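Everything on this sheet refers to the single structure shown next.
Every protein chain but one is kept in place in this view of the complex.
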Amino acid sequence: MREPDSAWSRNRLGSCKGAEVTASAGMACELIRFMSPDDANIAGNVHGGTILKMIEEAGAIISTRHCNSQPGEPCVAALARVERTDFLSPMCIGEVATVSAEITYTSRRSVEVQVNVLSENILTGAKKVTNRATLWYVPLSLKNVDKVLEVPPVQYMRKEQEEEGKKRYEQQKLERLETKQRNGDMIFPVINPDPYTVGYSQSSLIHLVGPSDCTLLGFVHGGVTMKLMDEVAGIVAARHCKTNIVTASVDAINFHEKIKKGCVITISGRMTFTSNKSMEIEVFVDADPFVDEPQERYRAVSAFFTYVSLSKEGKPLPVPQLVTETEDEKKRFEEGKGRYLQTKAKRQVHLQPLAQQ
Amino acid sequence: MREPDSAWSRNRLGSCKGAEVTASAGMACELIRFMSPDDANIAGNVHGGTILKMIEEAGAIISTRHCNSQPGEPCVAALARVERTDFLSPMCIGEVATVSAEITYTSRRSVEVQVNVLSENILTGAKKVTNRATLWYVPLSLKNVDKVLEVPPVQYMRKEQEEEGKKRYEQQKLERLETKQRNGDMIFPVINPDPYTVGYSQSSLIHLVGPSDCTLLGFVHGGVTMKLMDEVAGIVAARHCKTNIVTASVDAINFHEKIKKGCVITISGRMTFTSNKSMEIEVFVDADPFVDEPQERYRAVSAFFTYVSLSKEGKPLPVPQLVTETEDEKKRFEEGKGRYLQTKAKRQVHLQPLAQQ
Partner (left out) sequence: MREPDSAWSRNRLGSCKGAEVTASAGMACELIRFMSPDDANIAGNVHGGTILKMIEEAGAIISTRHCNSQPGEPCVAALARVERTDFLSPMCIGEVATVSAEITYTSRRSVEVQVNVLSENILTGAKKVTNRATLWYVPLSLKNVDKVLEVPPVQYMRKEQEEEGKKRYEQQKLERLETKQRNGDMIFPVINPDPYTVGYSQSSLIHLVGPSDCTLLGFVHGGVTMKLMDEVAGIVAARHCKTNIVTASVDAINFHEKIKKGCVITISGRMTFTSNKSMEIEVFVDADPFVDEPQERYRAVSAFFTYVSLSKEGKPLPVPQLVTETEDEKKRFEEGKGRYLQTKAKRQVHLQPLAQQ
């Protein structure tokens, strides 16, 4: 969680600045796009997944550019991790999204990118911060996709920036290791589930990976995966509460396994926890490289999405409580509650200034 | 700066050819498009589904145009049925597809459209007929989607054209009724299936219907549905034989139920029959209008796709025989064999001249 008063989080509308962390040319990068009906749900709210996809595209461009900024083997930066991301205010059809990315730290083999998303109501000129995200990329050789190359170092204006970056780097490294353990779970169909049970709302999407989903290396863009994950989480949430639902936040996502062009991917979601006004949905992505004989289906990513339900006026609505039936479901509900309370506590400490925006 | 009175700038609408079946303006319509990597599989062969989607777009334009050609209630032509379609030769990335549609018959409440698809290697100038399709559309009122309007009659050059059209109309009406009966079947997951069994290759895709999938009436374009159906059939075929596979033909498809924007659709496929060099795959489309409370999931469409397996040189390869296990699978295999033999017999009678092209 970043402090909103840092150099980075100042209003970045001013476009591509070197800011305080500087050195290589093209340190910041901006991506602007009109939001169209295809980006949004029926109520006109842009899908969280569309925003995550834009965030990742900006991150991939800036980090690939940075990693190729010194002579050496050409490479493509691949997404390794996205830190927990909050959706601070909704974005609507017809608004302009401005996504600014900046490199804020480099370790020997990874790049930290911070991304800011603004929505701009082009008719009134009103601008709002809708997201702040932190992503980690690693440079993979264009000739040998299994080889991670070295990252040219960035220069910092203040010594503390490097130290803070290093702390964030160590922290995420630990968390990445932890999540490598879990991930074994599966979702099975339930016949005639009762309303508000886990089986009632659980959902899947299945997608064949095409050329436009992939990077130059022939692997799925992290942003494409996150968009599908958000889509399935949205279906689970809508099935549960039958109202207009929007993404409130996404927990940290680790990309341990790449997904290759031509795979079939199954994205499954199930509700794990409900508070009075929010739902937590666990999402799994499984890749099946069905033509490559020896390779088995594998778990590529998993994450927790939090959704809220909105009235027609855009006010949060109460959410029907999740009915847990099995021991596993009860356990997951308790774990979800733990995450919910922890986040709530953190938010009270760190994010207070945001409320004033 | 051109003068608007030059030969070039004359109104070019005259390009809609009346051909032999004529009367209302704009009887024929043509659609031309470059084939891009997004349209094709890894071997560079354009998906049958991409072609079906273009065929349906041309058919929808010409029949909507015709049905609105006389004063009265505005309407949108909706796809009711596609007759059996053969893929006569492959289309590749970089080639130009030319899709020509023509109205060949009208009943009181339906329109028959015949569509021709040509592939053109733009470098050598070589052109090949890749498809011929016949589609049936019905005009639905723009104000009341459940109301089928009357179709303005076409005029025929020769009396026999009308009579032949009427025969085709009666024939398809009968067949439509028949298929309304079956459709109850479901596909269930199989744990650890053996190679070459039905469970080994069965597959699904799940898709959330977005605005760009839909017509002005807010229902999914028939062509969008067919593209997804072909995609799942292709996955089943590739899982079975692990080679480059292409669509050889599609049996008649009847669209009994519309699918609305916002539905989740599940497209499932299972292999039903293999001959020496072909595979038959049955595909189901189920729509789940999950937010509209009272409505249940329903079967919207089903169809049989035939695939062949190709070597790197584009020659047909032998196909591993399907291993049937249950009584139902054995029954479906025999039914598929029946369809296979019937088509083979028909082809020898009717399509001989095609072989000479």
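Things worth noting here:
We just call them A and B in the order they show up, numbering each chain from 1.
Definition applied: contacts are C-beta pairs under 8 Å (C-beta built on N, C-alpha and C of every residue); 3 or more make two chains touch, one makes a residue touch a chain.
In this text, all values refer to a predicted model and were calculated from it rather than measured experimentally.
In the complete assembly, the contact with the undisplayed chain comes from B:32, out of B:32, B:177, B:190 or B:341.
The hidden chain makes contact, of the residues B:114, B:201, B:247 or B:272, with B:114.
Only one residue in the set A:43, A:93, A:129 or A:323 touches the chain that does not appear here, and it is A:93.
Between the chain not shown and the residues B:45, B:104 or B:302, the one that touches is B:104. The chain not displayed touches subunit A at residues 14-17, 26, 29-34, 36-38, 57-58, 60-61, 64-65, 68-69, 71, 74-76, 93-94, 96, 120, 122-125, 142, 211-212, 216. Within the complete assembly, residues 1-5, 7-9, 11-13, 15, 17, 19-21, 25, 28-34, 36-38, 57-58, 60-61, 64-65, 68-69, 74-75, 83-84, 94, 96, 98, 100, 102, 104, 114, 116, 118, 120, 122-125, 127, 129, 132, 134, 142, 157, 211-212, 216, 346, 350-351, 353-354, 357 of subunit B touch the chain that is not shown.
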